[in-house]
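Below are the structure tokens for one structure; questions will follow.
Only a single protein chain was left out; the remaining protein chains are all shown in position.
Here the chain labels run A and B in written order, and each chain numbers its own residues starting at 1.
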Amino acid sequence: MADKFDGLPGYSGEAALSDTDAPHARFDIDNVGPLGRVQRFLHAFPTMVPLIVLALSVVGFGLFAGSKFFSPYNMSLIVQQVSIIGVLAVAQSLIILTAGIDLSVAATMVLSSVIAGHLAVRLGINAPVSLLISFACGTAIGFLNGFLVTRIRLPPFIATLGTWNVFYALNLYVSGAQSIRGAEIDAAAPMLKFFGENFSLFGTQISYGSLLLVLVFGILWYALTKTAWGRHVYAVGDDREAAELAGIRTDRVLISVYAVAGLICAIAGWSAIGRVGAVSPTSFFEGNLQSITAVVIGGISLFGGRGSILGPLIGALIVGVFQSGLRIAGVDVLWQLFAIGWLIIIAVSVDQWIRRISA
Amino acid sequence: MTSAAIPTLMARGLVKRYGRVVAIDSADFDLMPGEILGVIGDNGAGKSSLIRALSGALRPDAGEIRLDGELVSFASPIEARQAGIETVYQTLALSPALSISDNMFLGREIRSSGLLGKLFHQLDRKAMADIARKKLSELGLLTIQNIQQPVETLSGGQRQGVAVARAAAFGSKVIILDEPTAALGVKESRKVLDLVLKVRARGVPIVLISHNMPHVFEVADRIHIHRLGKRATVIKPRDVSMADAVAIMTGALAPMTA
Partner (left out) sequence: MKTAFVGAISCALLSTVALTVPAYATDAITACLVTKTDVNPFFVKMKEGATAKAKELGIRLMTFAGKQDGDADTQIAAIESCIGSGAKGILLTPNDSSALVPVITKAREAGLLTIMLDTPLDPANAADATFATDNFKAGELIGKWAAGKLGPEAKNARIALLNLNPQQITVDYMRNQGFLKGFGIDIKNPTRIGDEDDPRIVGNAVTNANEEGGRSGMESLLQIDPDINLVYTINEPTAAGAYEAIKAAGRQGKVTVVSVDGGCPGVANIKEGVIGATSMQFPLLMASMGVEAIKTFAETGKKPEVTPGLDFFNTGVELITDQPVDGLPSITSEEGLKKCWG
């Protein structure tokens, strides 16, 4: 009975189409060349590309810019220099993993730090309370982004383009574009500058902000790889409809992702006060683009659902190494932009190439 | 099949209107325990609306649905799934970049039993992989080498296998398969049909929606023919020829029993 109908034409047109998908069935490991093997390897370990680039660039600049670059102190300095953008990149990665993009990360961060500074220094509210309020604000901004994306169904680019402008304007309004000086913070609420403190270890200089960077990456790495929430973030970014049908409440996942990203931005705002030694409403104007740069160089796909959270950490370090190396070598700033630009193009090209494996 | 048996899944008088368009026109439906019920119908006959109503993706305007004789009402596919009705969609609803094991447990992950699980929501990867491997081997699907392999590296048939295995692993009462062979070649379709028979052998009744008449006639115990938004008739494949079934579907032949 099993073969009774073999060879009979099917009833509808769809049955006639049924053979067109054969390449799926034939795709086998046997027929790949060396390049294909590399492609498969990178597909399985997407963080390898940025890791290799990081190693090569450290060695390269070590040879090019000499021992001034390749010192423990400078290495730790690079980590300090990327510590803020690195934390923003974590927030950005979360959003990009869901196939979105967040243009408001830097504005959220700066507004949060301005709110904390304003409350603690100008209004004399107790520092931990001020910080908690700033965290709540960052989270609320994230919520709003998530709400616009899921309930109002705005594309993330548009939603966050809007909130970027709105909250940047509010930031300028609250601060009058005027910094709150380090001395005033020291007098009223030194806790705000906590992440600027540092200690020495084997010739390096480690700031608490650098430790925060590592901690934030660690926590998000755990959440994304070891919890159901993390699996859901990937699933939603990979194929939202499929995730919905598989029983995931995708709207909830998305809103939670945006809210967590907002909270991370607010924490970055605290760290930024320590890093620049002041509450600066004009710093990090390009933080959103820099965070996106770190994320794409780190091998997280802009199309969602793909890439390790550790990639952006490496991506941020690559940018830091390039900037530090080129500056120490005395290269003009426009060539720094030039180099970073090519890094982005190459990173996304490699991502596209790796993805073609599943096309 | 005696008349005394209670249908596992039953619907009476389902109605769904979209403005003036009637998608379901007081349709009835019966799935008996342990059977494979084929559902066929012309394009636009409303069979997908019917299936969506049964799987919770659509709320009927009127009518009732009973699961094991109990009246049920699903607000979402998640509720239907919790009640024991698993649906394998034509799109499979798999997440390509996630592993086979992650996909099988998507939305119902197992947490570690220890402190890490309670406090930090840590997943029990090993338990999930073990269960996934067991479920796949029960269905003879362990030609798939590595349970941690991303689904996108699998062939179309293998993916279908994973989706069916997921449904079989969790569908305690009913499994609905929507066009499982539509995107597959001859050999892969063959394997999927064998898989359907294996699942049935484990006692779970299956609703098989397909355009492919030979496939339906090969594996179904009974065939529900849907026409103009309602059940035209139910036939047994050995009693009716494929040509007659097509004629009933298109209205060229009146069904023998109403």
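By our rule, contacts are C-beta pairs under 8 Å (C-beta built on N, C-alpha and C of every residue); 3 or more make two chains touch, one makes a residue touch a chain.
Please read these numbers as outputs of a predicted model, since none were measured by experiment.
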Kindly name the visible chains that come into contact with the excluded chain. A
Among A:V58, A:I219, A:V276 or A:L302, which residue is in touch with the absent chain? A:V276
Of the residues A:A183, A:L201 or A:L215, I need the one that contacts the missing chain. A:A183
Decide which residue listed in A:L215, A:V333 or A:I346 touches the omitted chain of the complex. A:V333
Residue numbers in chain A that touch the chain omitted from display: 68-69, 73-74, 77, 80-81, 84, 111, 115, 133, 136-137, 139-141, 143-144, 146-147, 151, 169-174, 176-183, 196, 198, 205, 207, 255, 272, 275-278, 280-286, 323-324, 327-328, 330, 332-334, 337
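Definition applied: only the chains that are shown with their structure count from here on.
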Please work out the Cα centroid separation of chain A and chain B, and write it as a whole number of Å. 39
Complex contacts: residues of chain B adjacent to chain A: 43, 77-78, 81, 87, 89, 91-98, 102-103, 106-109, 111, 120-123, 150, 152-153, 155-157, 159, 179, 181-189, 211-215, 217-218, 242, 246
So, in the complex, the side of chain A touching chain B is made of residues 1-2, 4-6, 8, 10-12, 14-15, 17-19, 21-22, 24-27, 222, 226-229, 231-232, 234-235, 238-239, 241-249, 305-306, 357-358
